[in-house]
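Every protein chain of the complex appears in place save one, which is left out.
Here is chain A:
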Amino acid sequence: MSKKVLTTPIKDEDLKDIRIGDIIYLTGTLVTCRDVAHRRLIEEKIPLPIDLKGKAIFHAGPIVRDLGNEQYEIVSIGPTTSMRMEKFEKEFIEETGVKLIVGKGGMGKNTEEGCKTHKALHLVFPAGNAVYGATKVEEIKEVHWKDLGMPESLWVCEVKEFGPLIVSIDTEGNNIFEENKIEFNKRKEEQYEYISQQVRFIK
């Protein structure tokens, strides 16, 4: 199987045959964007200082080494829990035209709708693998909103074959985590019935 690499700027056609469970890699611009940045754009109506059209965002708060003279180096970078951004993501996709949302764990109905209507993907980078992730970042091109502190600043990264990225929501709005959850919950009920019979310690 050949390696599927997407390069920014990404167009709708590039994503149409990609389905949940597929693995892809990203080359181009990946911008870290998490809790407060989402809140600023959607609720505080503060415009983002960068154009995200056709690009990718990363729900991530990296460790960055300041080399002085506005030069920075990524030490460790990996995803944070995407679900925290669920509240904002549909509108975020609509307003920015972002094509890939990289994070950790699943997202919900809003993001499914956003991905379906505006042809975008949510992808999972295996979390906790932050040194591996850092080796795929070629350089930090810019940084914005430094007032938010190291984890929340918008770090504009140039990446090469960044991945593996596992597709969790596709452009038809299919959601791998929601599908899995049905099965997980069914098995959980079975386990509860079995275990609860054996822990009746209060008699």
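The definition used in the following text is that a contact is a pair of C-beta atoms (placed from the backbone, for glycine too) under 8 Å apart; a residue touches a chain by one contact, two chains touch by 3 or more; residues count from 1.
One rule holds for everything that comes next: contacts and distances are computed from a predicted model.
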The complex's invisible chain, by UniProt name, from "Succinate dehydrogenase cytochrome b556 subunit", "Branched-chain amino acid transport system permease protein", "L(+)-tartrate dehydratase subunit alpha" or "Ferritin-like domain-containing protein": "L(+)-tartrate dehydratase subunit alpha"
Contact with the hidden chain (one of A:27, A:81, A:110 or A:174): A:81
Which residue of A:41, A:56, A:124 or A:169 touches the chain not shown here: A:124
Touching residues on chain A - with respect to the absent chain: 21, 23, 60-63, 65, 75-78, 80-83, 104-106, 124, 126-135, 148-152, 164, 166, 176-177, 180-181, 183-185, 187-188, 190-192, 194-196, 198-202
